[in-house]
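Complex shown without one protein chain; remaining protein chains in place.
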Amino acid sequence: MTATVLTQIVNGLSLASILILIALGLAVIFGLLGVINLAHADLFMAGMYAVVLAQGVTGNFWFGVLAAPLIVGAIGFVVELGVVRWLRARPLDTLLATLGVGIVIREGVKLLFGAGYRQVANPLPGSIAIGPVAYPIYRLLLIAVTASILAGLAAWLYRTAPGLRLRAMLQDRETAAAYGIDPERASLVAFVVGAALAGLAGALMSPLVTVGPDVGIIYLARAFMVVVVGGVGSLLGLVGGGVIIGGGDTLAGYFLNPTIANAAVLVLAVVILRFRPGGLFR
Amino acid sequence: MTSVDAPPDAPPGAALAKQRRINLGWSVLPNAVMLALIVAFPFIASDYQVGLMTQFLTFGLLAMSLDLLGDRAGLVSFGHGAWFGLGAYTLALTLERLPGVGGTYLGFLLAASVGGGFAALLGSQLFLGRQRVGGVYFGIVTLAVAAILQLVVMGWSSFTGGSNGLYGFATPELAPGLPLTGTQAPYGLAATVCILIYAGLKWALRSSLGLSLLAARQNSLRAEGIGIPIGRFQLLVFSAAGAIAGIAGALYIPVGFVSPDLFGLTFSTYVIVWMVLGGRGTLIGGFLGAIGLSFLETALSGSFVTLWLLMVGVLLIVVVLVWPRGAMGALGAVTRAIRT
Amino acid sequence: MSLLAVDEVYLQYGASPVVHGVSLAVAQGEVVALLGRNGVGKTTLARGVVGLTPVASGHIWINGIEITGIPAHEVARHGVRIVPQGRGIFPRLSVDENLRIGTLLNPAPDPRIRDLLHELFPVLGERRRQRAGTLSGGEQQMLAVARALLSAPKLLVLDEPTEGVAPVLIDRIEDALRLLFAEMRMGVLLIEQNLDFAFALAQRGYVMEKGQIVLAAATSTLRRDAEQYLTF
Partner (left out) sequence: MAQSSRQLRRIMRATFDRRALLRGAAAAGAVPLAGTFRARGAVAQNTDPIRVGAIIPFTGLETHNGLSMQYGLEIATGEINTAGGLAGRQVEVIMEDDGSDVGRGVRAAAKLVGQDAVEFLNGTLTSSVRTAVFEETRESQTLFLNPTYYEGGLCDPYYFSSGATPNQGIEPMTAFAMENLGKSFYFVASDYIWGTGSVAAAIPAVEAGGGSVVGEEYVPFGTSDFTAVINRIKEAAPDVVFPFVAGQDGITFLKQLSDFGVRENVEICADSIDELIVPALSNEVAAGIVNCSCYYMMLENDANQAFLETMRSTYGDDALIGSFGMNMYNNMKLVQAAADGLDEWTKDAITERLREATFDGPSGPLTTDPSNQHMVQNAYIATIQPDKSFKLEETIENVSPQAGCTVP
């Protein structure tokens, strides 16, 4: 019985870390720019294909993990300069335009790589025993990696000058500009970082799921729930959202049939949004 | 949190408000041409195309209701297809239990009430609270609600037919001996309902209520300051849009089946694309966008497939960036150019 | 050559013209007041000077370098700072972080100035970890001034520093500013409605009405003649 409980706890932790990882890029762009990036799911997917590409060239998964944020960050660079920049202060238009960007990325990947599935092998097969429970190494690693990325992001935002610039720009664009902060550049940095994080998440998730052009869509709604349930614009909120959705999913998945569990978590998210539109952790 | 953002070149609904002043011929002409085309279509097109057009009219009505929601309440639903699905399932389930004329009319009535009622229920929770849930949050909530409904429809197969959808329910009948079979009768019904709803909306939006809606939409802060209850307005518009979407779904029934795909993200995304590319804030733009794009897709997707979607994506970006009022905006620019 | 030279500048707010052909100058070490009733275009002019509102026509120079039409963050690189109306502090950043914004363009501020600021505004040291939004109005004003001065500006634009500040604090701010202006020798364009405050600090001033300069004179003259333009 303790083994079951322990397994469920680790499962919940693992799922929460996965959801946080996936939602990170979305949260950064939403939180810092107020932009809902509907292309997030497809940037995430592009990260997976970056691994497929890098693995194909070098034969090493970890090169893919390095390449993904660079490649997807570059896509983000183009999208910000070409699209998002021109729609400032028109949030719904940004939403619609990034919907288009997502379609273009998805269909572009289909043109480049074909519509079939690609495989990314688990680079660290095998399990580690945690007490009575054997748990896959790679999933445990993901928990640690997610925690490190969160810590790194927090340090960057709260301890460095670029982070300070971004947060200042987020609060008051004009005053920030009057103090020498280039708001256009700061926005670009925020978007590229968000996109790179989406790519990194895709790369890290690629061994766990099926790599295909439509894979991102599955995660989009879930990532939104994590971001808004916790509260936009706060890393703490993101962690909270991930734990609530991930934990809720694991718990419901254990007791209920998967379809009902799925619906139950969505209902929970809607109810939270209804009563705390700003998120739980604000 | 209500985000009010309009395309920069014109305030929402401005075209409508101005239209009264502009010389009558120019505002009536496009509508007359549209009307003539809709009436003439069954006489010039093949049966296959009339059947197709019937479906696309229902899509057009759905896009029109989404445009109503966006233009008058500043809300974009990412799950609007779900209301269409609700209407379609409602009529199908009614006809399964009560075939014939009675079931048909009851079903249509129920479809409108279920669509409108569900929107009212959800809207009362979202818009009337201390903190209104609007803007992108409304989009996310509707996305989740559609996903929940889809899971319910898929999971409750004894009632809804599950992933299989529903088949073999009775054919709706408008009057004894006038079943909605073939292509002409369903087309006639769909076309009539579309025209009536469009005319009704045009009329309603020019009434004093419609104008206060417009005022509220254009400056929500000031409107709230002078005591216009924005939350209740949004609730009203959302319920109306939900009811129209429900009717549109019911009109889809002569196709002969309903499936849970109607609740999917893909379908709802399509509705948004139709509205944006057709032209926001005009009602007729989304309607024409739905019909035009659906026809193009049917004609081209066999040969283009991936390229077709790629083009839709590019077009979506370009239209939002440089032509926020879509095809209707382009048309307006052309007519203005001709006139001057 | 003056530090700031504004020549026949026209500015618009949206589509409506607000400032019509204003010319003025501020020399180094000089405190110049810009006076006028609400809505005559003072703030728009200030925003125009620092690059936040685009100049419709006319020219603006800093130390002989034309800055007309360049974006605000680049104007800032020419040593121009603004303490905007309503203070423009970043409410969700800490007091310390707000001050760090001031040092972004001046990474090694003069330690004497730093000490002086601490001395004059001790509350900023006491509350350095607090969110700036939790400070009182006067404290926020002190923060905004300190932030601007830490960046060692050549030209400081102060837009209504006394607005919404408790009267006791106004005197303290006035004393502190007098000391700092004397110490730092920058040019100051001071926009004020509080005439006593303005006359106590400025050597000369301009009076605006309906988007135009209607009077330019030394403070002593202004004290006498400004009445007709400035009664509220």
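Letters are used for the chains, namely A, B and C, taken in the order the chains are written, and counting of residues starts over at 1 for each.
What we mean here is this: a residue touches a chain if its C-beta (ideal position, glycine included) is under 8 Å from a C-beta of that chain, and two chains touch if they have at least 3 such contacts.
Everything numeric here is computed off the predicted structure, so don't read it as measured data.
Just so you know, the chain we are not showing touches A, B across the whole complex. Annotation: of A:L15, A:V101, A:L166 or A:I244, A:L15 touches the absent chain (contact as defined above).
Screening A:W62, A:Y117 or A:F275 against the full complex identifies A:Y117 as the residue touching the chain left out.
Considering the whole complex, the residue from A:N60, A:S148 or A:T259 that touches the absent chain is A:T259.
Interface note: of A:G199, A:G212 or A:G237, the residue touching the hidden chain in the full complex is A:G212. Residues of chain A that touch the chain left out of the display are 4, 7-8, 11, 14-15, 18, 110, 114-122, 125-127, 134, 136, 138-139, 207-215, 217-219, 249-250, 253-254, 257-259, 261-262. Where chain B meets the missing chain, the touching residues are 44-49, 51-52, 55, 151, 154-155, 162-165, 167-168, 181-183, 255-257, 259, 261-262, 264, 266-267, 298-306, 309.
Note that in this section only the chains that are shown with their structure count from here on.
Chain contacts in this assembly form an open path, with each chain touching only its neighbours along a single line. Closest to the middle of the protein, by Cα centroid, lies chain A. Chain geometry summary: the mean Cα position of chain A and that of chain C are 43 Å apart. Not a single residue position of chain A touches two or more of the other chains.
Among all residues of chain B, none touch two or more other chains.
Across the complex, chain C is touched by residues 161, 164-165, 167-168, 171-172, 174-183 of chain A. In the complex of the two chains, the chain A residues touching chain B come out as 36, 83, 86-87, 89-93, 95-97, 99-104, 106-108, 110-111, 115, 217, 220-221, 224-225, 228, 259-260, 262-263, 266-267, 269-270, 273-275, 277-278. Contact residues of chain C toward chain A in the complex are 50-52, 71-73, 75-77, 81-82, 84, 88-93, 97, 100-102, 104-105, 147, 151.
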